[in-house]
Structure formats: structure tokens, C-alpha cells
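The complex is shown incomplete by one protein chain, all other protein chains being positioned as in the whole.
This part shows chain A:
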């Protein structure tokens, strides 16, 4: 996968993840072009389109469009399900996720995505494992909080591994 964009029906970009090196100018241009193209499509149309030399796979969830750019030999249907699995992960984490969750907790949305996809490839497909990683991180920060209070940083590793 080359990049993933989340944007609203009004065309506001909510999340962007780039897996290929591009200049900021180029990223903005691509985003503008794609948002326009996808928003112009009608609901019953197919979820794939050719764009430049890439394939675009997109799906709308409520007010939010999820849009992925994949390469020629990549599989469109499995990419649709990458999008769906990501939505499920967000949903599970936030508890029936909505656009506002992603706006106000954009950093969490990025963290969850990093656990699921890395370098544009699926890293972990198990919902349990992805969420476990995020929860552990949340837990860790509380452990850290306590440890910092007691200035007992040295015991961290064991506490973490025991948890």
C-alpha cells in the first residue's frame, strides 16, 4: 500500500498515512485530487478505480471515507477488508467510534494504525493482538505514572513483563 487517507464528506482530511517518500507539496496535490475524485462518485459505484498508475480502493463509513492507494499487483478485495478491520479496531477501542473520536484523538488513531499496518503491509490481523498491544501501552503509562511517583523506575521491566 502506498498511502491511506481518511476524509469527511465535506472533504476535510482526518488522517493521512504515507508509506512512500513524497514531498509535502505532492502529498497535498494528491490529497486534493483524490478527495475530489472520490467525493464525486455515486454511492452504488464500485469501490475501485484506476488513478495515475495506482489502484484506489475506498469505502465510506457514515460520514467518513477511507481511501487506500495500492499498487498494480495488489489485491483490491483484501484491501477493502484492511479498511474494514481498521474500522473494527477503532470501534472496539473507542466504543462505537464516530468521526469526532478520530478528530479529538487523532494520535490514538495513528497508534492503532501502526500496530495493524507497518510500512504499508499488514502486520497483525488478529483484533485481539492489536488491541492487546494498545492496551499494554495504555497500561504501561499508568504503571509509569506510579513508578515515577515512587521514583522506582528500576523495577519497570519486571512490572511490565509480569503484567
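Quick note on the criterion: a residue touches a chain if its C-beta (ideal position, glycine included) is under 8 Å from a C-beta of that chain, and two chains touch if they have at least 3 such contacts; residues count from 1.
Definition applied: contacts and distances are computed from a predicted model.
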| item | value |
| --- | --- |
| Chain not displayed: protein name in its UniProt record ("Palmitoyltransferase", "Spermatogenesis-defective protein 39 homolog", "Vacuolar protein sorting-associated protein 29" or "AP-2 complex subunit alpha") | "AP-2 complex subunit alpha" |
| Contact footprint on chain A, counting only the chain that is left out | 13, 15-16, 19-26, 28, 42, 44-50, 53, 72-73, 75-78, 80-82, 84-85, 92-95, 101, 103-108, 110-111, 114, 118-129, 131, 133, 135-138, 140-142, 144-145, 148, 153, 156-157, 160 |
